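One structure is given below, represented as C-alpha cells, and several questions about it will come after.
Missing here is one protein chain; the remaining ones are kept as they sit in the complex.
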Amino acid sequence: MKGVGFVEMGKKAAVLGAGGLSGRELLRLLRNHPKLEVCHITSDRYAGKSLGEIFQEQGRKSKLTFQKHNSPLPSDSVVFLAGPDAFAREKVPSLVEQGIYFVDLSAAFRFSEGKITYGLPEIFREDIRLSKGIANPGCYPTSIILPLFSLGEWRKNISFISINSASGISGAGGRKEDNGFLYQNVYENFRSYRVLCHQHEPEIQKYASHGMGRQPPYQLVFIPHLLPINRGILTTTVIYWKGSPPQGLEDHFRKLAEIEEFIRFYDSPEEIEIQNVQRTNEIHLSIRTRESISVIVSALDNLVKGAAGQAIQNMNLMLGFPEAMGIDGT
Amino acid sequence: MKGVGFVEMGKKAAVLGAGGLSGRELLRLLRNHPKLEVCHITSDRYAGKSLGEIFQEQGRKSKLTFQKHNSPLPSDSVVFLAGPDAFAREKVPSLVEQGIYFVDLSAAFRFSEGKITYGLPEIFREDIRLSKGIANPGCYPTSIILPLFSLGEWRKNISFISINSASGISGAGGRKEDNGFLYQNVYENFRSYRVLCHQHEPEIQKYASHGMGRQPPYQLVFIPHLLPINRGILTTTVIYWKGSPPQGLEDHFRKLAEIEEFIRFYDSPEEIEIQNVQRTNEIHLSIRTRESISVIVSALDNLVKGAAGQAIQNMNLMLGFPEAMGIDGT
Amino acid sequence: MKGVGFVEMGKKAAVLGAGGLSGRELLRLLRNHPKLEVCHITSDRYAGKSLGEIFQEQGRKSKLTFQKHNSPLPSDSVVFLAGPDAFAREKVPSLVEQGIYFVDLSAAFRFSEGKITYGLPEIFREDIRLSKGIANPGCYPTSIILPLFSLGEWRKNISFISINSASGISGAGGRKEDNGFLYQNVYENFRSYRVLCHQHEPEIQKYASHGMGRQPPYQLVFIPHLLPINRGILTTTVIYWKGSPPQGLEDHFRKLAEIEEFIRFYDSPEEIEIQNVQRTNEIHLSIRTRESISVIVSALDNLVKGAAGQAIQNMNLMLGFPEAMGIDGT
Partner (left out) sequence: MKGVGFVEMGKKAAVLGAGGLSGRELLRLLRNHPKLEVCHITSDRYAGKSLGEIFQEQGRKSKLTFQKHNSPLPSDSVVFLAGPDAFAREKVPSLVEQGIYFVDLSAAFRFSEGKITYGLPEIFREDIRLSKGIANPGCYPTSIILPLFSLGEWRKNISFISINSASGISGAGGRKEDNGFLYQNVYENFRSYRVLCHQHEPEIQKYASHGMGRQPPYQLVFIPHLLPINRGILTTTVIYWKGSPPQGLEDHFRKLAEIEEFIRFYDSPEEIEIQNVQRTNEIHLSIRTRESISVIVSALDNLVKGAAGQAIQNMNLMLGFPEAMGIDGT
C-alpha cells in the first residue's frame, strides 16, 4: 500500500529522452515513488503522443504527453537524462550551470572529474549526497564493480581477474535495428561480442580498482555475451589470488549484504539466477573459493539496478529522501 | 508518484494461498495500492519464511511473513483467496457467514447463485458494488466474455461462434510439475489442449450469453492452446452472423473503450499483441468484419486482468474505492 | 544407412534462388537423396561463395559454389525454384518451353491452368506423375487443404469452416528485415496478422473445395498468427456441419494415414504438437467431434512438408522415383 496525495517536500521530475528502454523503465518505477512526480517527458520521436498510447503499462488515462527535447524544462524540476551519450553532452552543461539536480544514464560523463559524481551508491554514497549531478553507471560495470570494489584491501593480493558476463537483449543494444537483433539471429543462439574491446571495460578498470592508485594492481579481462532473453545480466568473475586466498570472503559479503539493502547474498553461486533479480533494484551475489581461485557470481536487472532503478537511488540520495524510496519492491 | 502515509479509511488485506502465481501477482500489485495494506499472507509451503525471501521482487526488507493457512485472520481485514478450488470451498462459507469482504480467485463459486457475485466489473459493476463476496472470473473467460457480452442484443443475430485462445504457461497450468511443462516440451513448440472439453467452457457459455434466457441462441466452441511464453492470452473469436452483420460494430467497441478504463480499442486486429497487455489490467480489442463474418481479437494478461488485477478491481468496487485504484498502471 | 556411389538413372538437380530459407532446406534434404545430385546453385547475394561457407550444416568441404542467377543451367538437370514470385515469373516460361522438369516453390503459378500442376501429391498424385512443371503449395494451405479435401463428399454437409493457424517465424516472413521481426517484438509475444486478408486464402478456398464446382459450398475464414518459435505450423480447423456430423470421420482419417506415408493420424487432438513434425515431411492429424462440430488439429514443418520436402516429393513423382525417396526420415 502506498498513501495518496502529494507529499510536502516532494519534487517534480523531468525525464528527457524518455522514449527508449531506460526512459520507459524510469517512468514505470517513478509511478510508485512517493516524492517524485513526473511532470515532463521528452522524445522527438513520440512528441505530441500521450504516454499511455506509447507505453501501455502506464495505463490509458495517464495525463502526460511527450514533448520535443528542446521544449522548456518546468521550473523547480529535477532531471533524469535517458538519451544517448551525444544527447547528454548537449544537455548536461546547462544543467550544471543552472544548478539543477540531474542523473545522466548515458556513458558521457562517467570519467568526468569534478562536478559530476559517479553514481554507485554502495561505494560513493557520501559523495552522491553532496552532489547535484550524477553519471549513472553502466549495467555491466555495476554487476562487476560492486563485488570487486568491496574486496577492499584484499584486491592487492589479486593476480588476475577474468570476467564473463551474459546479458539479455535490452542490455546489449536495445532497439538497434541491425540484423544481429532479428529474432532468428538471437533465439536459440548465444555468442560473445566486443571481445577485449567493449566500451565498458575502461569504466570497469577504473572503478573496480578505485582507491588503489593510478595503476590497477591486477590484470582484468571482460567478455560480454548476448543471451536469448529480454532482461538481466549474470556475471561470473574468476579471481586468481597471489598465494592463498583471504580468509573470510564469504562472511565479508554476507555482512555487506546485511548493511546494503540492495545487495543480497546467497550461500551458493548456483542460487544466483537472472530470474530472481528481474524487475528488482537488487544485485545478487555469491562466492566460492578453491585453492587460490575464487569465483563470484553476480546478477542484476540491466534496466533497474543497471539503469533506471539505480538512477532513482542516486536521485533519492541527492535530494535527501530515503535511499530505497520507490525502488524497494516492484 | 504515490503519496506516503496510511490514508484514512484504508483497509487491511489478507491474501490466503499467497504462495502461488496469482498470490504473488496480488502481492506485487497491492504494494502500490493507496488504500489496501497487506497485513496477513498464508502458505503452508512457505510458512515461517519472510515474503522477500520467497518472492524477490518484494524486496529484502519486506516485513511480512507467511503464516499457516489455519492461522487466525486479523480482525477487520478484507480477504483475497488465491488458492485452488478445494481451498476456496473450505474457506468461503465462513467468510460469508462473518460478512467479511472477499474475492475468491478460484473457479469454485463462479456458478454460485445468491450471495457470491461473478466479478466481471464491466458487466456486473452495480451488483459487485452491493456484494460482499466475489467469484473472480477465469483468465480465458474474461478475454472472451467481455467482447461477446458487449455485443448486447446483436447476439441474437449470431449463428455460430468459434473461439481460439492461446495462453502462456502461467495461464495454462502454472507450477504443475508434469512432463508437459518441462522446458524441452514447451520451448519451440505449440499445441492445443482440452479440445472441446476445457473446464472453462461452461463459464464462457453462461456469461457470454448472459441476459438472453436459459438457452444460448448460438453454438460456441472454445479451443485453448499452449504458447511458449510466460504470460498473456490472445483470443481470436470468429462470429458467423445470421445474414448481414450489424452496422456500427467498430464504433460500438470504440465507444465502449472510451467509457471503460480497462478496455482499449485498436483499429486493426493486427495491433493486438500479448506484449502490449503484459503486466497491465487492460484488455485490448479489435474487430474486423467481412461479409457475414466478424473476427474479434482480444488480449489480456492472465495474471492481471485475468486474475489478480481484476480481483483488486472487484475489491475496490465493493469497498467504495475508485475502481482503478492501484491498478491503473504498473 | 544410405549406399554410396551414383546410381544409374540418377539426375542432376539445380536449385535456383538457393540463398533463402527454402533453398537452404532443399539443399539439406537433397544431400541424402539417392538419385538427385545437386550440381548447380544460384544466389546473386552469395555468388562466388562456397556452399559450406554460407550454410554451415553443409560441411566445410562441400564442392558447390553459388552462381549468379543468370549463369547457364547445366544440361540435363531438373530444377527447383526457391526464389520469390517475381523470380519464378521470370524463369518458369523458359523452363516450360524447354521441357525441363521443375518444381516452383513460389506462389506465382499456383492458380495457373494447363502446363503447371498444383503439387499436393496426396490429392493430385496422378496429375503430378504426368507433369513436367509443378507449383508447390504454400505451407499454410498444405496444413489446411489436406485434411479438408480428404473429407470428400462430406464437404457438402459443411456449413461454416473457421481456420486458425499459428506459424513459426520462418513460415511467416522469413528474413524480412522489418521491426516486426526484431527479437524483442517476437519473443514473449503472440499476434494475428493479415486477418481476413492473407495472400494464401484464395489458394485455400480453391483447393479445399476442389472437385465441388466453382462455388465452394461453405464459407471459410482463415486467420494466421505469429508464434515465437523458428519452424512449424499448427492449424486448428473448426467445422460446423449442417445437421449431424458424418459417421466414421476418425476412421476415415485413420485409414487415409495407413495409405499415405506422410500423413500420421493420432487419436487425440492434444497429441498434435509442432515439435513432433519439425524436420519431417509429415503432416500430423487428429479430429474430435461433438454434436454438430468437428475440430481438426493438424501440424507440419513449414520448411519441409510446407516447402522443400514436398517439392522433392513432387520431383520424385515426376521422375518416376519412389515418392518418399530421400524424405522419409531426416
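We call the chains A, B and C, going by the order they appear; numbering starts again at 1 in every chain.
Basically, contacts are C-beta pairs under 8 Å (C-beta built on N, C-alpha and C of every residue); 3 or more make two chains touch, one makes a residue touch a chain.
Note that the structure is a prediction, hence the values are computed from the model and not measured.
Every visible chain touched by the undisplayed chain in the complete complex is listed here: A, B, C. Of the candidate positions A:Cys39, A:Leu256, A:Val295 or A:Leu319, contact with the hidden chain is made by A:Val295. Among C:Leu21, C:Val38, C:Leu105 or C:Ile145, only C:Val38 touches the chain left out of the display. Considering the whole complex, the residue from C:Ala14, C:Leu30 or C:Val221 that touches the absent chain is C:Leu30. Residues of chain C in touch with the missing chain: 1-7, 10, 28, 30-38, 52, 56-62, 188, 261, 264, 276-280, 282, 284, 324, 328-330. Taking the complete complex into account, residues 159-160, 162, 164, 166, 168, 185, 187-196, 219, 221, 223, 225, 227-230, 232, 234, 236, 238, 240, 268-270, 272-275, 278, 288, 290-293, 295, 297 of chain A touch the chain not shown. Think of the hidden chain as still there; on chain B it touches residues 169-170, 175, 177, 179, 181-188, 228, 230.
The rule we apply is simple: only the chains that are shown with their structure count from here on.
Taking shared numbers over all numbers used, the chain A to chain C interface scores over half, which places it in the same class.
Each chain gets a centre from the mean of its Cα atoms; the one farthest from the centre of chain A is C.
The distance from the centre of chain B to the centre of chain C, each centre being the mean of the chain's C-alpha atoms, comes to 40 Å. Work out the mean CA point of chain A and of chain B, and you get 34 Å between them.
Shared interface positions of chain C, i.e. residues touching 2 or more other chains, are given as 185, 187-188, 228, 230.
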